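For this view, one protein chain was removed and the others were kept in their places.
Entry: chain A
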Amino acid sequence: MWIKHLHALFTRHVRHFPTTAPDKRPIACRMRLFCFALSGSTVTIYLPIAELSVNIFIILGMGAAVGFLSGMFGVGGGFLITPLLIFYNIPPVVAVATGANQVVASSVSGAITHFRRGTLDMKLGTVLLAGGLVGATVGVWIFSWLRSIGQLDLFISLLYVILLTTIGLLMLQESLRAMRKAKLNQPLPLRRPGQHNWVHRLPLKMRFKKSKIYLSAIPVVTLGFLIGILTSIMGVGGGFIMVPAMIYLLRIPTNVVVGTSLFQIIFVTAYTTMVQAATNYSVDIVLAFILMVAGVIGAQYGVRVGQKLRGEQLRALLALLVLAVGIRLAIGLFIRPQDLYSVAVGGIGY
């Protein structure tokens, strides 16, 4: 159920994205041209931080595809970019740090829109952010420690598998139920969030005027903290988890949720990018820039396609996609690797 809300919120903000001057060719035709360009060429570009040469069209295609999906479904896309980069043999260390950098770009325009419309609670966002920055710092420590003991890749994959399969299954279940209901022409019962739960009995209460809510700072900071850890370990914005948690756990009014979470995401991902750059030297600006540019353009087309599809179909598709990425990563954990050994340059504490 929360996913329906989430989707409605995201699409609302994404649909506000204005679209380009119309290209009259049908989208399918343009896609075919794009695929043709993809298959025929092998222009390599050297990524100075990842220290390898990649086909620029594959990276552009990845960025555009994830941008397209993020526009279509109204999600940030960090949770797709990082695994895709790992599948394409970019070292996970670089993929995560660069993914965080890319999320900064994809969240900015959304946040600007919300700021203009006044659907952004600065005070609430700042409290979330305070937790987020601490979380991101702790996350980078954990990240560096895992890297030094050689368990980083495993940990990243595990977190992704758990998160993606759980969310994917929840979404699929919810959207299938919605589709069945729609077929029977039953109106969807909209469950109203209850007024109070245990969260509201915590001390240290603060008044958030814009959200018209009187709420303890403890769960807000904690939520920000946990999302901050995810940002620095997984290279995601974390809106996926933050939005439903804000709606259903903190009972924050839905109209300010997406704007406020985007506000927090921008600063936490920006901060993570800085800390990753300073401690692990792993932000690849060339890779990030290609992904950003392709991503913001792809998103424009994604929004248009998204407007033509029905909400529950869209959510079912997204659920399948999320599940597919999760399962692909899970298979990687369970099948016997081709070589049991691996080599890394550097010794203790590199």
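One rule holds for everything that comes next: a residue touches a chain if its C-beta (ideal position, glycine included) is under 8 Å from a C-beta of that chain, and two chains touch if they have at least 3 such contacts; residues count from 1.
FYI, contacts and distances are computed from a predicted model.
Missing chain, UniProt protein name, picked from "Phosphopantetheine-binding protein", "TIGR02186 family protein", "MaoC family dehydratase N-terminal domain-containing protein" or "Branched-chain amino acid ABC transporter permease": "TIGR02186 family protein".
Contact with the chain that does not appear here is found for just one residue of A:M72, A:I213 or A:V296, A:V296. Within the entire complex, the positions of chain A that touch the omitted partner chain are 17-20, 43-46, 48-49, 51-53, 101-102, 104-109, 112-113, 150-151, 154, 158, 270, 273-279, 281, 283, 285-286, 288-289, 292-293, 296-297, 299-300, 333-337, 339-348, 350.
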